[in-house]
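Removed: one protein chain of the complex. Kept in place: all other protein chains.
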Amino acid sequence: MSEQLVQRILGELESLALIDPHTHINPHAAASTTLADIMGYHYYTELAHSAGLPREQIEEPGLDPKEKVGRLVTKLDDLENTVQVSWLLEMCREFFGFDGDAITPDNWESVYDAAAAKMAEPDWEQQVLRQSKLEKVFLTNDFDDPLTGFDTSLYIPCLRTDDLVFHFAKRETRERLAKSSGTEVTTAASLRSAIGVLFEHFTRNGARACAISLPPDFSPAAVDDATVEPVLQAVLSGRELTRDEAVTLSQFNFWTLAGFCAEFKLPFDLMIGVNRRVYEDGVFQGQDLFDQRVSLIQYGKLFNAFPQVTFPISVLAQTSNQELVSYAWIFPNVVTNGHWWYSNIPAYIEQDCRSRLQAVPKTKQVGYYSDMYKLEFALPKFGMYRRILAKVLAEDFVIDRGWNEERAVELGTLNLRGNVERVFNI
Amino acid sequence: MSEQLVQRILGELESLALIDPHTHINPHAAASTTLADIMGYHYYTELAHSAGLPREQIEEPGLDPKEKVGRLVTKLDDLENTVQVSWLLEMCREFFGFDGDAITPDNWESVYDAAAAKMAEPDWEQQVLRQSKLEKVFLTNDFDDPLTGFDTSLYIPCLRTDDLVFHFAKRETRERLAKSSGTEVTTAASLRSAIGVLFEHFTRNGARACAISLPPDFSPAAVDDATVEPVLQAVLSGRELTRDEAVTLSQFNFWTLAGFCAEFKLPFDLMIGVNRRVYEDGVFQGQDLFDQRVSLIQYGKLFNAFPQVTFPISVLAQTSNQELVSYAWIFPNVVTNGHWWYSNIPAYIEQDCRSRLQAVPKTKQVGYYSDMYKLEFALPKFGMYRRILAKVLAEDFVIDRGWNEERAVELGTLNLRGNVERVFNI
Partner (left out) sequence: MSEQLVQRILGELESLALIDPHTHINPHAAASTTLADIMGYHYYTELAHSAGLPREQIEEPGLDPKEKVGRLVTKLDDLENTVQVSWLLEMCREFFGFDGDAITPDNWESVYDAAAAKMAEPDWEQQVLRQSKLEKVFLTNDFDDPLTGFDTSLYIPCLRTDDLVFHFAKRETRERLAKSSGTEVTTAASLRSAIGVLFEHFTRNGARACAISLPPDFSPAAVDDATVEPVLQAVLSGRELTRDEAVTLSQFNFWTLAGFCAEFKLPFDLMIGVNRRVYEDGVFQGQDLFDQRVSLIQYGKLFNAFPQVTFPISVLAQTSNQELVSYAWIFPNVVTNGHWWYSNIPAYIEQDCRSRLQAVPKTKQVGYYSDMYKLEFALPKFGMYRRILAKVLAEDFVIDRGWNEERAVELGTLNLRGNVERVFNI
């Protein structure tokens, strides 16, 4: 009976049209053209590499897409247990009519060809959106993205700011900023102006969020112009910064971004906890890891200083989830946001979803985002989340608290969809 | 069948009379007089504030209790998912005959009035104690509490020492100490004497514990008189302490307390991990959070130095629970104590209860305390814990290990009640 209850709730949740509040979709090529676009996702390349496939074979220059898939398939058996491979199978079943238990060296070519045929249909992108019930999809845009040539009411711009905060000392970043803002940065004031131009550009083009990923050792702090000015001049003169100077500059830029989020009424997505390039010989996008020794107390000053900015927060370490629950329970401007990366597996999602639903106001929880690079991934990823959400709603609310099913479904609907609209002002 | 098993075990646990080993009850006004006493609990004010209710509306000076409840009720729908609101509903059902699914802007006044009528009955406090099966209730007394005017065999004094350890540099604290101890602190020796007077006063009045809450960065250490003396003189001269000096003074006072716990045979409740005033604009008692980067190894010297003192330990971060399990498994004087604050939600209680029952001697576990400010909260809070405990006993002991139910109930009884008597010498 409990299993039927879960299925009924799940059925309701599956009928919802979705807004995916964080992806890496390229709006000019949103859907895949071959299975290599799907299996080239770093989740597969890095797992195949971890299981023994040399990077050189995966990333050989000029490698034919079909050949690439063929090479990755040799490792799929070693990965069959992973939830990531379960997503692959679900995509192949739902989109391409695959009906086997596994993609193997014996059957992969027919899957590849079936996928290629489907993907070649002129409305493939629309088919995927429709079949996945995707209504809107948030992007991750470089700060100098022109935001042209696509429908920004379908693909919603999001201003990604890692480069500004952590790579401003690179000449390339500064040149990109000068070009995109039309402002030459010579002082703290002109730096602020240049960033302001970006916010104008993005919000004029329908952006609904500013976003950044942050290393575990970063602690935001207010830095005044007089303090950052000599550091900025050092950067402009080409001198390499000390560690302390680099921190000062990062803090100044980060705090400036938060200020513009307040001014432009944009939520500021914080994705906390990633160390970049830990595995230097890893495959593309498969080099980053984390240090669980991080605390949201590092963000205490920020949350206090910007009460008018909403901070949807993702944490990389599952051990950070209780802090996230507690900070969202206390701070009006802290919102829980999805299940990120290494925490995006059922064992952790279930625990985290459960604790959030037990202790954070229901209006302050963005249940899930796909983080996808290609549209096809929304279907299995949201599918995974919905099944877990349905289970938690059934067990914790209908069974343990005696809620009726309708009320549980309403809570799930808010979690999956309503809060995305509310938090991101859609 | 498993569900019936849980219910049978639960039925037995529900028949137990309880001793609540940690609360913030005011023995002169233990029960509520209006629903505002209940909904004014920081769990509701902070959650309502987190969901968007301005602090000024919650804490308006001179606000009428009924009006305050009316304002908080506007946010209850946003909080309906939280376990804290489930406690509220359970109180209203069990004590005031409420039979709805939610307290809403439409029905709250009748609940308020029904509560007010019940609370006005002359024996309301006794009714609550009886209905909640509360036999004794531990208090949290300021060190200068006269401990008069209440029945100390029902409301058991507990010497709370945060002010002595962390606010001794405040003139007010020293004046309170001088007044309550009859001892003017001029030297380390007289400081120790003054504290000793407090222990005499408290134990003479039936105190059964000394208690303190501790920030994540505190590490107890022995400090000799010669080291603390110049710091103490600085305090007395009105000079502001350096960070290092403040730590020295806190360590001296803490270690002194531990010494008196040994001398007076009092358990020393340590509540480890809270950072105060993280959210400075939060509501009253809704400003504190934590940093999960804390370890019980910081207390290693203490546990070694005072083998004759029992340390019932609560941890704020759920990520500290495994350390607590392990330290209680190894150190004879470490006892697990309840599920504190941000860890006091079912998702975390179940995991923590399960791991403790699997690895800590059964005699060294104080299952639960309510931490309540008003008596009415014991019923739903202990109710929540008992349901989880019954589930763990059924699954892990009766089903997985083949224990008979009687034996499982005995284990639960020890956990809920017997160990409170044993650990606190009642």
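We call the chains A and B, going by the order they appear; numbering starts again at 1 in every chain.
In the analysis below, a contact is a pair of C-beta atoms (placed from the backbone, for glycine too) under 8 Å apart; a residue touches a chain by one contact, two chains touch by 3 or more.
Nothing here was measured: the structure is a model prediction, and the numbers come from that model.
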item	value
Hidden partner chain, touching residue among B:Ile38, B:Val231, B:Val278 or B:Val325	B:Val325
Contact residue for the chain not shown (choose from A:Leu63, A:Val83 or A:Leu241)	A:Val83
For subunit B, the residues touching the chain missing from this view	293-297, 300, 303-304, 307, 319-320, 322-323, 325-332, 351, 354-355, 357-364, 396-397, 400-401, 403-404, 407, 411
Hidden partner interface residues of subunit A, rising order	46-47, 49-52, 75, 78-84, 86, 101, 275, 278-282, 286-287, 289-293, 317-319, 342-343, 345-348, 387
